[in-house]
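Here the complex is missing a single protein chain, while all its other protein chains stay put.
Showing chain A:
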């Protein structure tokens, strides 16, 4: 079996309408992968930047996977939420990206989008907040149902991940 270490952190998010943000993140893998150590999902703190637009979290990610095959390479999913002055939480974006497969240090910018409802819902969203959310974010991974969504582009989340791969070259994997 080969082992994969993902060591890094979620730096922060930028480009969203308001900056009081927090992030729910998780790593999703195929069936051949096994998590040996680390937490594969979590939620950051709420960060309210005083100056500038970028909300910084510096949330650590430290995962150790063992795998029997190359299928189902880990994918990272992110949900960026906004907490406003009154304590209400509102979804600001979903983002999905693959964990890099080449060893080394990677700086990843994962862009996010938010589902849009009808124009009435959009109007209400402008005043009251809220807005449509996905019933089950995991369905997005298969990609088959995506075409039914109408979304709008939101900001992007910056991550820095270091990837260490072990025993992959013993099985003839080049990456």
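The rule is simple: a contact is a pair of C-beta atoms (placed from the backbone, for glycine too) under 8 Å apart; a residue touches a chain by one contact, two chains touch by 3 or more; residues count from 1.
In this section, contacts and distances are computed from a predicted model.
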{"item": "Which of \"Glutathione S-transferase\", \"Histidine-containing phosphotransfer protein\", \"MKS transition zone complex subunit 1\" or \"F-actin-capping protein subunit beta\" matches, in UniProt, the chain that is not displayed", "value": "\"MKS transition zone complex subunit 1\""}
{"item": "Selected from A:7, A:46 or A:97 as touching the chain missing from the view", "value": "A:97"}
{"item": "Residue of A:86, A:127 or A:147 touching the missing chain in the full complex", "value": "A:147"}
{"item": "Residue numbers in chain A that touch the chain omitted from display", "value": "1-3, 15, 32, 34, 36, 66-71, 73, 75, 94-98, 100-102, 106, 110-113, 116, 141, 143-144, 146-154, 156, 167, 169-175"}
